[in-house]
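Read through the structure below, which is laid out as structure tokens, and then see the notes.
Missing here: one protein chain of the complex. Every other protein chain is in place.
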Amino acid sequence: MMEKNKMKISEKTAFKTDDKDPPKNGKDYVVAARDFSVYYGNFHAVKNANVSFERGKVTAIIGPSGCGKSTFLRCVNRMNDLVDSCRTSGELIFDGINIYHPRLDIVELRRRIGMVFQRPNPFPKSIYDNIAYGPRLAGSIKKSELDGIVETSLRRAALWDEVKDRLNSNALGLSGGQQQRLCIARALAVRPEVLLMDEPCSALDPKSTSRIEDLIDELSGEYTIAIVTHNMQQAARVSHYTAFFYEGSLIEFGKTETLFTSPQKQATNDYITGRFG
Amino acid sequence: MNKTHKDRAKELIMDRHNSARKAFMGWLGRSVLLCITAVPTLAIVFILFFILKESMPFFDNLGYVKEFFTSTNWAPSKEAPHFGALSIFYGTAMVTIGSCAIAVPLGITVAVCLSEIVSPRIAQTFKPIIELLAAIPSVAYGFFALVVFAPILQNHGGALISSVIIVAGIPLAALASMPASEIAIGRLFKGAKQTPKTILRWGFAIAFAAIPLWAGFSVFSIEINSGTNALNASIILAIMAIPTIVSISQDALSAVGRDMREGSLALGSTRFETIVKVMLPCAKSGIAVAVILGFMRVIGETMVVWMASGNSLKIPEPFYNFFEPVRTLTATIAGEMGEADQSTGSARYHVLFAMSFCLLMTGMLMNAASQWIGSKKSGK
Partner (left out) sequence: MKTSTRKVLDKSFTLTSYASLALMCLVIVLFLAPIIVNGIGAVVFRATVEHDKFLYETLGRESSGYREELEKSNAARKPLYEMMAHFEKSDNYGHLVEKINAARAQCLSKLESEADIIFAALDIEDSRERLEKVRAIADAAWSPYINEISALADDSLHNGGTLSAAEILKKQSNSLPGAAKLALNSLYEKKKLSFQQKSMLRRNFTSFPMSALAQNLEKLEQANAAYNSFKKGVAELLGPSTAAEKEKLNLLRQKYGQPRENLARDVFEQSVLHISVAEKDAEGRDVVRKVESAEYFKGTPVEEMISYMQKNMPQMMQYHWTVYLGFFFDNPYDSNIFGGIWPMILGTFYLTVGAMLIAAPLGVIAAIYFSEYAKPGRLVSLLRMCVGTLAGVPSIVFGLFGLSFLINTLRVSESKSVLAGAITLALLILPTIIKASEEALKSVPNSFREAALGLGAGKWKSIYSVILPSALPGMLTGIIISMGRAAGETAPIIFTAATSTGAALAVWEVFTQATPALPWNIYNMCSEHEMADKVQHVQYGMVLTLIAIVLTLNMVAILIRAKIQKKLKN
């Protein structure tokens, strides 16, 4: 089914937005969804979503459980290919090319669009090898260069000072928060343009959560970040833009302050005031 | 800045050539994996084909086939051979039934004990020990049967069996007398006084206990001519089958879940009633699979029966006499193929393949049954 869907996207649609659609309002969107839909078998998980991630900014996606926010995020680096029954329609554009283009190099795409998952998932290897995993995939690399990448990545993720003395110990020995920062460092090590975060703090204690949030704040500007969260305060704290999904549909998308202070839609208002969720 | 982002993004689209090559490589790798995964399937097909091919010359000859299943005259000589395998089939059935009669109750009891009665820590200790029994090679069991057990059975068989019957039978019989006496009391005198009831209970207990006592004494003086006999093979095969039965039944029992157990206990059932009325019925398909797999292990076993069953071509007399030597299919194949092989193509060679075809069919049917039962369970 997915194969068929891929075939529908013709050569033309791949570059359609290239010339026709200049950045709206002079803004530079890295990822843009146009009437993007996702189906799991017969279930319409994401309905005609139009969301864009602005370069260098943090976009939060909020909504109650099962609203399709994670599904949408996982489509951005085609992680949903792992699900057999999943198919998509509409367009999802990354710097002008369609992410669902049949000849797209998925492996390369995933290097450009990194991802951090809900639960910290370091490999059962040493801290060093965890960070070096991505760079090594690209081909042989000099030890000194690799050392540099590991250090930079760990520094970026604000983990260097804590682990610099035990780079060779097993990553599973770190605390949950450290593990999640390690996962962020690991994602940064392949120098992605976009960083997708799928509820990165849901498995962490408040202290670790705030460290991660600080980290997101530091990383914004340099990276385009999209973060899925069910924690509205978090979205309000870290993001520049917020998208609110409800039952698969994008209800509202806009600047975070606007959305939280004067929501346009009743559903958004109900959700952020805690009527449901 | 903007431009470079877009240029870099364009690199993500592979040209047609690269894309096709990548797709092809993926397809190729997948196909190679599929081919390797198909090895067991190929093996099954080849096994079926070759066993059938080699046994076809035998099955083609209808005179032989009728004799094969109905006669006990086994004389696989070159001149005027006779291939009456009835006694061999009978021996196989006898040993299989005998060992299952020992292994199934014992195995299920041990499984119940491990999953329901002892603490999980003890169960964790015992399970590997019982699994070790499954790991011991069959030839070691055969050696034990032949070198250690057979002489004991031959010299002190009567005493051994009678003491087992008395030691195990009397408590079991006394237990069985209890529900029986309850039923009798319920039928005979409802609401009568205590004294006759007590007398009746004791009477029942003594009567029941007398049965194993009598049986034990009557076998005490039995003379066993050969230590390698159906009983020896059955006992040793039972020991081999028990780990399989225990392991799978225990998994089935553990899978029933706490709520069932607690629900039953909460209604005031004793542990015994909970196990018999709730746990065992719930786990019955898993236990059935366990029994079938144990049965398969027994029927396909070669070394133990070859060494312990005595390899006699007669049907025991009387037919239930477990003290007589018997012969099984597997032992016949193992024992005679060495001689038959020297003249490949002889009738004897093919009849042994015909026997293994029968074994293979039984094994496959059993396996299909266990998979069917297993899938029914998971479908629920």
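Which chain is which? They are A and B, in the order written, and residues in each are numbered from 1.
The definition used in the following text is that a contact is a pair of C-beta atoms (placed from the backbone, for glycine too) under 8 Å apart; a residue touches a chain by one contact, two chains touch by 3 or more.
A quick note: this is a predicted structure, and the numbers were derived from the prediction, not measured.
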{"item": "Candidate in contact with the missing chain, chosen from B:A20, B:I136 or B:A255", "value": "B:I136"}
{"item": "Selected from A:K69, A:R111, A:R156 or A:R211 as touching the chain missing from the view", "value": "A:R111"}
{"item": "Residue ranges of chain A at the interface with the undisplayed chain", "value": "77, 79, 82, 84, 107-108, 110-111, 114-115, 117, 119, 121-125, 133-134, 137-138, 172, 183, 186-187, 190"}
{"item": "Chain B residues touching the omitted chain (full complex)", "value": "26, 29-30, 33-34, 36-41, 43-44, 46-47, 50-51, 53-54, 106, 109-110, 112-114, 117-118, 126, 128-133, 135-144, 146-148, 171-172, 175, 178-179, 182, 239, 242, 270-273, 275, 296, 299-303, 306-307, 330, 333-334, 337-338, 341, 344, 352-353, 356, 359-360, 363-364, 366-368, 370-371"}
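Everything below uses one rule, namely that only the chains that are shown with their structure count from here on.
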{"item": "Chain centre separation in whole Å, for chain B relative to chain A (CA means)", "value": "55"}
{"item": "Complex contact set, residues of chain A against chain B", "value": "14, 18, 23, 28, 30, 55, 94-97, 101-105, 108-109, 112, 193"}
{"item": "Residue ranges of chain B in contact with chain A within the complex", "value": "2, 5-6, 8-16, 18-19, 22"}
